[in-house]
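Read the structure below first, then the notes.
A protein chain is absent from this complex, but the other protein chains hold their places.
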Amino acid sequence: MANVVVTPMTFEPVYTQSAEIVERKGTGHPDTICDSIAEELSVELCRLYLQEFGAIMHHNVDKALLVGGVAHPTFGGGEVISPIEIYLVGRALSEKEGRLLPVDEIAIEVTRRWIRENIRHLDPDRHVIVQPRIKPGSRDLVDLFMRFQQKGEVPLANDTSFGVGFAPLDDLERIVLETERFLNSPALKEKHPEVGEDIKVMGVRMGSRIRITVACAFVSAYVSSLGDYLEKREAVLNEIRELARSLTDREVELFLNTADDPDSGSVYITVTGTSAEQGDDGQVGRGNRVNGLITPYRPMSLEAAAGKNPVSHIGKIYNVVANLIAERVVEEVEEVQEAYCYIVSQIGKPINEPQICDVKVRTDRSLKGLTEEIRRIAQEELDNMPETWKRFVRKEFSVA
Amino acid sequence: MANVVVTPMTFEPVYTQSAEIVERKGTGHPDTICDSIAEELSVELCRLYLQEFGAIMHHNVDKALLVGGVAHPTFGGGEVISPIEIYLVGRALSEKEGRLLPVDEIAIEVTRRWIRENIRHLDPDRHVIVQPRIKPGSRDLVDLFMRFQQKGEVPLANDTSFGVGFAPLDDLERIVLETERFLNSPALKEKHPEVGEDIKVMGVRMGSRIRITVACAFVSAYVSSLGDYLEKREAVLNEIRELARSLTDREVELFLNTADDPDSGSVYITVTGTSAEQGDDGQVGRGNRVNGLITPYRPMSLEAAAGKNPVSHIGKIYNVVANLIAERVVEEVEEVQEAYCYIVSQIGKPINEPQICDVKVRTDRSLKGLTEEIRRIAQEELDNMPETWKRFVRKEFSVA
Amino acid sequence: MANVVVTPMTFEPVYTQSAEIVERKGTGHPDTICDSIAEELSVELCRLYLQEFGAIMHHNVDKALLVGGVAHPTFGGGEVISPIEIYLVGRALSEKEGRLLPVDEIAIEVTRRWIRENIRHLDPDRHVIVQPRIKPGSRDLVDLFMRFQQKGEVPLANDTSFGVGFAPLDDLERIVLETERFLNSPALKEKHPEVGEDIKVMGVRMGSRIRITVACAFVSAYVSSLGDYLEKREAVLNEIRELARSLTDREVELFLNTADDPDSGSVYITVTGTSAEQGDDGQVGRGNRVNGLITPYRPMSLEAAAGKNPVSHIGKIYNVVANLIAERVVEEVEEVQEAYCYIVSQIGKPINEPQICDVKVRTDRSLKGLTEEIRRIAQEELDNMPETWKRFVRKEFSVA
Partner (left out) sequence: MANVVVTPMTFEPVYTQSAEIVERKGTGHPDTICDSIAEELSVELCRLYLQEFGAIMHHNVDKALLVGGVAHPTFGGGEVISPIEIYLVGRALSEKEGRLLPVDEIAIEVTRRWIRENIRHLDPDRHVIVQPRIKPGSRDLVDLFMRFQQKGEVPLANDTSFGVGFAPLDDLERIVLETERFLNSPALKEKHPEVGEDIKVMGVRMGSRIRITVACAFVSAYVSSLGDYLEKREAVLNEIRELARSLTDREVELFLNTADDPDSGSVYITVTGTSAEQGDDGQVGRGNRVNGLITPYRPMSLEAAAGKNPVSHIGKIYNVVANLIAERVVEEVEEVQEAYCYIVSQIGKPINEPQICDVKVRTDRSLKGLTEEIRRIAQEELDNMPETWKRFVRKEFSVA
């Protein structure tokens, strides 16, 4: 039985403190590209291993580096001059009984497919060079991983590590998250194909004043002139305004592409819809946390979830499960307004027996009456933990 | 005049909460290697620019990737089979009046020198391939940067960003930091040359119980046999024990290289003193924050300071200054036991005029009498901010 | 007026000497892949420059390196494990009035297109990583190249260099050339899709005995079993036999895939139709000369024609023109049975004014009566030389 404790929140809610900052790097941001591809690669490796071994084998492909290209966007067109390079780095078992497994080829395919499916105008054939640097993982671990998944053994924590989650999102967080999701939705793209996928949303709250600053790479092919750009930027800003109104009653100041300098003709257009085409580099683990946000006023784990194996890697599993617990507690325990969950692993013990699983809750009621229910929820999720990998393989969780 | 506010801490001190986790990745950890080299490169570029232009020019080399090698350590020796690759990525002005500046060569030299000076048994000649991927920065910014440093103009924030710091370190934080510093000190290396530079210290506190887990790469050349290893591991553990005793009165449980399995002969030895030689990869920004620690129970910025230009990059400057303010407040205002400082930039305004500089303090006294003094300290540091770059160039700050 | 001399051949014909060796590396051989792509890249750069400047600009992309992949062919299928890498290296003007030209992107596109059009089962998306390493060429040469093509100036030789050609092909040479052309013809591929593009033909003549050894990568998808392979190999061998009969009356010994060891199951099958998939590397300039053959008993230039600029590069132009002259002399001067042509440039003089253009002919008649006619032909081709680049751009010449 895990050590689940339920404690009261003693600090002022983040959403009533004097300042708050929230950020989201959208689908086409160089850091998010790295996170997404690393995670897709892990999923695809899982599938390969399941097919070949009937069990997921050890792998850890949680490093990636995107080296920005060179591009020359012009109104109505432009071209990529030098391609983007994407390095995929890590370890993965690449051999089965003397036969090599196509890890590199999978890395290439996954990258190309993800780009094609997610960034409309970035052509993986012409704009990207994929550089796999994945080294063979240890064969020693084959038996171990077999046992985890076939004989029901629970992986042991080989590190003292940590996951954290919270719920619910506050106003600022929801606005930031939803703004990006909206701008990258199929509906918006149909209406405004000029909106590229590289969208960064920064939200700042000072007192009750919310300011949302969006940087959005426009796609040059859909922008015929400076005038056209300014009109379309205004139209997109209006779309965001409407969205914001639907999400909060507070007043929201909105800014879009504030670095534009129309007088000098310098505005944020790109050939491909991502700043990666020209100078912006990216890495795994430098962007959104598993809940899709960067929230410096909330507890955050520095661990990158993307690309890690979902069977035994605490950094990946605990962050997701901590969020699940916090969400369920808030949803299922009516009296709880807010919950944080911290899970700390115990080295050498099964991953679902952490040293501590600390659920901090904010409630107007006495904790006493709620503790039982909250512990039950937490315990349930801990019990499910050995199966959490299945949900990663089915891509039920985002990792960025 | 900046918007400096002084507010009381409302939350329970981290050091009295039920659980706390602190981590430090030491000098030779792959992530720290990346951070350190990126920062050295920035410093060296600053020096080049000062010499060539009389002012620091725009650059941002805050991405790096270390691809682990392949090595075969044996008791008393061993060898590196495949080298480590280090990719250095970013932008830097590389031209002066039509003449090219040796950015790539500096990147190579800096890497080699840093390795030679910091990781005794990693030979930059034979064990490392340096891969510069630094693209030319914009020439447009030359004039701008000249003005900052020669005509006294203050750089403008071109982003809404954020820095955070706190003081003082609590017991757990001090023990974690000092343990690594001690194990990587010249004195310890002289006594125990077998202690490699890749040292990871994880500290966990549950209630009043502190557990310190150290993973330390031993250098195989100094370890003649399994028995010798076990003896030396014990001796090092005793050194750590003594240190811990000198740092706290609490009971501290200590563990060293818990993943060792002496029965199978599998212990943590390396040829070079770093796990980068065999499979462990690294990136910039994935390890320690600017105070040298990873502290998930404290507020943290995800921004990597390493490699950014120190003149105008808020992510770098604000984190360091926020720590300076917190430290000075605690030191100079006797009544304050603990201080956190958050600084949020205001886009388009001089960097030393943030939207808010929020100093949260814990004190038994009334805040009222202290506010003036605290604001004065914060204001002083904000006023100094346009000169902070000089201290980065003199390497007065760590960034990892 | 160029220094054209006509001299008699004094040596025994190659085709009557006691031994003769001729080799051809087919379309899918790693060296030929490198040559072909380097030349396609040159052609495409020519087109870009013609469009942008109205004239071909300086470039020299005559280095390329193919690093073989890792593949696992099996009867009826198999897969590529690690991709082939193709490095494209050289210099090319990459800027026009401050605007960058997409040299890298062209390199990528050209490579992908050439592979798709020439090697049916090598998928440029999944099996190949293109690595452009083309550095900016000198802007100083822009004016010079403009003058060549727009004001009719003839480029000056900036090197003492050399080209050589001969005609006609002898029996052995024709058989070797035609065998590969036949095996890589659309008709044969339709009938025998199992015949991959990587075909190496080695012809040896000892006295009057000719032996042709063909190494041909079979495509595993079309070969269901070892038995099937052996049958298909036999069928292909029969096709070659018929071809050989149609080309010569001499007896020809034929061998196909002599390294096969059916007893151990080791036969020459590949996933992609080229040995580049598994270990075989390639370079520019290591394979066929401009006439498509390697003929160590004939004079050969070591210069690689592929990838060089066709306007001013003597190594490229002279070899092709020397072959043209030899061919025309043999064709148009009835009395001449065989011709060799050597052209030596004169440094600092127009390329069409060589130091010497030496046409050696074999004839039963007196040379005297033929000299005038032969010199006329040679002079005509030298006069055309400043326009030869147009034929390279139209791809009228092979370079491998």
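Going by the order they are written in, the chains are A, B and C; count residues from 1 in each one.
Note that in this section contacts are C-beta pairs under 8 Å (C-beta built on N, C-alpha and C of every residue); 3 or more make two chains touch, one makes a residue touch a chain.
All figures in this text were calculated on a predicted structure; none of them were measured in a lab.
Put simply, the missing chain touches B, C once the whole complex is considered. Contact with the undisplayed chain is limited, among C:65, C:141, C:226 or C:367, to C:65. Screening B:47, B:72 or B:209 against the full complex identifies B:72 as the residue touching the chain left out.
Although one chain is not shown, part of chain B still touches it, namely residues 70, 72, 79-83, 94, 99-105, 108-109, 112, 124-127, 129-132. In the full complex, chain C touches the omitted chain through residues 5, 7, 10-12, 18-19, 21, 63, 65, 67-68, 70, 85, 87, 89-91, 133, 135, 158-160, 162, 164, 202, 204, 206, 211, 213, 255, 258-259, 279, 281-287, 294, 296-297, 299-302, 304, 342, 344, 347-348, 355-356, 358.
By our rule, only the chains that are shown with their structure count from here on.
Contact topology of the protein chains: linear, an open path with no closing contact.
Of all residue numbers that take part in the contact between chain A and chain C, over half occur on both sides, making this a same-residue interface. The most distant chain from chain C is B, comparing centres defined as mean Cα coordinates.
Averaging the CA coordinates per chain and comparing them to the mean over all protein CA atoms picks out A as nearest.
Separating the CA-averaged centres of chain A and chain B is a span of 24 Å.
Chain A and chain C have Cα centroids lying 51 Å from one another.
Among all residues of chain A, those that touch two or more other chains are 70.
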